[in-house]
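Notes follow the structure.
Only a single protein chain was left out; the remaining protein chains are all shown in position.
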Amino acid sequence: MDTYFTRDHEWIRVEGTIGTVGITAYAVEQLGDITFIELPVLGKAVRQTGMLCSVESVKAASDIYAPLTGKVIEVNHALDSAPEIVNQSPEGEGWIARMEVEDLSGAKNLMCRSDYDEYVRGLA
Amino acid sequence: MSRSGYSPHTPAEIREMLDVIGAGNIADLFATIPPGLGAGSFDLPEGMSEFEMLDRMEALAARDRRDMVSFIGGGCYEHLIPAVVDHLAGRAEFSTAYTPYQPECSQGTLQALYEYQTAICRLTGMEASNASLYDGGTALAEAALMALRITGRKKLVVDGSVNPFWRRIVRTYLASLDAELVEIAPAHGVLDRDAAFACLDDRVAGVMVQNPNFFGSIEDFSDLASAARRHGALLVSAVYPVSLGLVKSPGSMGADIALGDGQCLGNPAAFGGPSFGFMAVRKEHIRNLPGRIVGETVDREGKRGFVLTLQAREQHIRRQRATSNICSNQSLCALRGLVFLAALGKDGVAELAGLNRDKAEYAKGVLAAVRGVEVMNNAPTFNEFTLRLPMEADAAVERLLGKGMAAGMPLARHYAGMENCIVVTVTEKRSRRQIDRLAAALEEILWS
Partner (left out) sequence: MELIFEKSVPGRRAVRLPMSDVPRAGDLPDSLSRTEAPGLPEVSELEVVRHFTELSRRNFSVDTTFYPLGSCTMKYNPKALEEAVRPFARSHPLLPFLPSGERFVQGSLGLIHELTRLLAEITGMDEFSCQPLAGAHGEMAGMMMIAAYHRSRDDRRRYVVVPDSSHGTNPATAAMVGYEVVTVPTAPYGDMDLDAFRKAMNPEVAAVMMTCPNTLGLFNPHVAEICDIAHRNGALVYCDGANLNAVLGKVRPGDIGFDAIHVNLHKTFATPHGGGGPGSGPVGVKKHLAAFLPSPRVERRADGSYVIGEGGEESIGRLANFFGNFGILARAYAYITMLGREGLIEVSERAVLNANYVMARLKEWYDLPFAGPCMHECVFSASRQMKQEIHAIDIAKFLIDRGFHPPTVYFPLVVREALMIEPTETESRATLDSFIDAMIEAAKLAGTDPDSLRRAPRTTPVTRLDETRAAREIRVCHQGG
């Protein structure tokens, strides 16, 4: 089980060919209180860096990009009525979607946790 | 000193201010404009006092015939306006404020708009309204775009009996987009249902109808709403708010989007504007609404208050992915609409609708009694109806204009084969005498 990060602050946790996607604590901090997550449609095919879905806060809207290429197989409907879960637990309960990853080799374009942490420190 | 009177600066103040700025003179403040870019010309008349200006405006307005007895509507209606509308909406605290970006010092506008949204929902039987759009025609165009967005499809169907000006606006909005608009030719002043059902398929994003339609006919679109739903398409219904005191609401017919022009609610004709457009939807579509929306919330002490909400839909946040580019809307006209509805109230709105229909039915009767004149509508009507004359409508209308009556809107320019037809509008403002005079004048030009 490996977790990878994008420069746009998404994370993906890969178990076998299944990847769970969400946004990072840093992204959540930038957005503020999240008010709505436009969940992707089940079955949606996405390419790495292609648009997966979007999140809204009071004063911002932000697109979420697919960390890897694949197909959406499950979405977190708990977020429909309680988007604040993403604020409370961005890398846990606040996951957004699961995807069947088509091409794991795309992970070479992503960061591991320590690289990502350093990347975020550089943004401050 | 100021030449215009609206800048308060004295020469001494200007000098002191320039000193604070560290500029030698006013021209220095414009030094960032490259020398070659100065205005090539600015050839405008000299200014004048407000008194002279008002004389000039009165002289201009006097070139409009202001005592014409009007039987034309077509999206702009002459209705009674209670005095409280001008007095309250005219208050400068409303009229000289702007979009309520800072809610704590804009609760007046915000609560009024929340009440407006509520009134629109109750009138239309829908669940969520925005805080106004520009006018009825652009509201229809926004509804068309909304249907495309919600369904992800590219085909729209519009009843040809929808106001032709509004349909033209929809075509303007769609011209540069990858979308197809199918127009269904009307049959005897109503929707051609066979044709409508025949073109409903799983590629259709929305079906657009108007109730009452341009010919004045009222229809029940419940069957169309269910058929649209079966195909995953939306039913978009334009409505005339005054009629909703009597007529079944778009919400109870199952419409997904209801919209219309609010001029008839407390706004003068004013040569066509400002008016306001309204739009209300079923709650599931709220995130796709264009324009401002006011929502209820609480302050830090738990006290109820109102804010602009769901702003992440809008252009100032979402930019090219916004639901619309609309920024300024027609807030003050919407406020007039709200004051109008509150002043008339629940019973008053129903009574007003009844009065309109009574007058129009009376007019329909006396006009259709003129030899050779027939009513074209194959359905009940509200305060407009379509007549077929035994002569070209253009000629008839022109001759009646000469008698100080705008008898109706000729249809030749909008519909092939309707060269003899006019749409006649009769609001509560028309008296029985005026109606009788119109009938007599029509009789006269036809037969004497």
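Miscellaneous remarks
To keep things simple, chains are lettered A and B as they appear, and every chain counts its residues starting from 1.
In the analysis below, contacts are C-beta pairs under 8 Å (C-beta built on N, C-alpha and C of every residue); 3 or more make two chains touch, one makes a residue touch a chain.
Computed from a prediction, not measured in an experiment: that's the story for all the values here.
Of the candidate positions B:E104, B:D194 or B:E444, contact with the hidden chain is made by B:E104. From the options B:C333, B:V373, B:L387 or B:A441, the residue with contact to the chain not on display is B:C333.
Interface residues of subunit A facing the missing partner chain: 32-33, 35-36, 56-59, 83-84.
In the analysis below, only the chains that are shown with their structure count from here on.
Here the CA centre of subunit A is 43 Å from the CA centre of subunit B.
Those residues of subunit B that touch subunit A in the complex are listed here as 287, 311-312, 317-318, 321. Within the complex, the subunit A residues that touch subunit B are 35-36, 38, 56-61.
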